[in-house]
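Before anything else, here's the structure in question.
On to chain A.
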Amino acid sequence: MNGLRTEARVAMAIARKDAVAELRGRHATVSTLFFAAVVLLLFGFALGPDARRLAEAAPGLLWLAIVFAGILAVNRLHLLETDDAALEQLALYPVARRAIYAGKALGGFAVMLVLGVVVLGAVGILFAVDIASAWLPLLSTVILGAMGIAAVGTFYAGVTVRMRAREVMLPLLVLPVLAPLLLGAVRATAAALAGDPFGELGAWLQLLVAFDLIMLMAGAATYGFLLED
Partner candidate 1 sequence: MTDAGFVIAAYGVILGGLALYTVTLWRRLRAAASRDDEGR
Partner candidate 2 sequence: MPQTTIYVSPRSFGRPDARPPAVETTELARLFAGSAALAGVTLRVEGGRSVALLGPNGAGKTTLLRVLATILRSSYGSARVDGLDVVRDADLVRERVAYLSHATGLYDDLTARENLHFAAALLGTEEPAARVERALLDVGLGERADDRVRGFSAGMRRRLALGRILLGRASVVLLDEPYAALDRDGMGLVDRLLAAWKEVGVTVIVASHATDRLTGLLDGTVTLDRGLVTAVSGAGVTSVAPTLGGTRAPAPEAIR
């Protein structure tokens, strides 16, 4: 059977739907981008005005801003499904549950990628960090980080979407899980910006790849349980 192809088609349809809705409604990107910008600005106040210190802290600030804004973005993307009980409708379709998860995670990944790239650019400008010379490793890091946040965030948004106090519970549950991702992404970014003097960049990227794969598999295997009430 070409079951896997069907699943890929379903996932693409869901992701495309999210993308179209996002392009028209801009529920997830605009507000969260603004939020990330404010976070960066406040970090500048908290650590500045010494430019050297800010540049040193830039990788950490970059990823904290991305993670905080990312949780909001993924949550917004899931709220799209609760506005009119669309998640319930989604659960009714005769398609593999993991395809639904893959579709939502893919949509989240697209949003996270936009967010990551823009925040990276903002960090480059605000904290006087030379991102142009190391653009390839930086972009790889952002892609892997975005994927991990989307994988974990989508999954936990599914856990909390029908819960009381979900605004608190979502970050509370997601942030500790994302700790390895934050660690790996910050280290990879720092290594990339420094020109990778210790040759550790590859190891950190591998850690991110492993994290992404494991979390995607865990999400795909269990998301179906969350769809049934």
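FYI, a contact is a pair of C-beta atoms (placed from the backbone, for glycine too) under 8 Å apart; a residue touches a chain by one contact, two chains touch by 3 or more; residues count from 1.
How were these candidates chosen? In short, all candidates are chains of the complex that A comes from, given by their letters.
Quick caveat: nothing in here was measured; it's all calculated off a predicted structure.
Engineer: Pick the candidate that touches chain A in this complex from 1 or 2.
Structural biologist: Of all the numbered candidates, the touching one is 2.
Engineer: Which part of chain A faces candidate 2 closely enough to touch in the complex?
Structural biologist: Touching candidate 2 from chain A are residues 6, 9-10, 13-14, 17, 20-21, 24-25, 80, 83-86, 88-95, 227-229.
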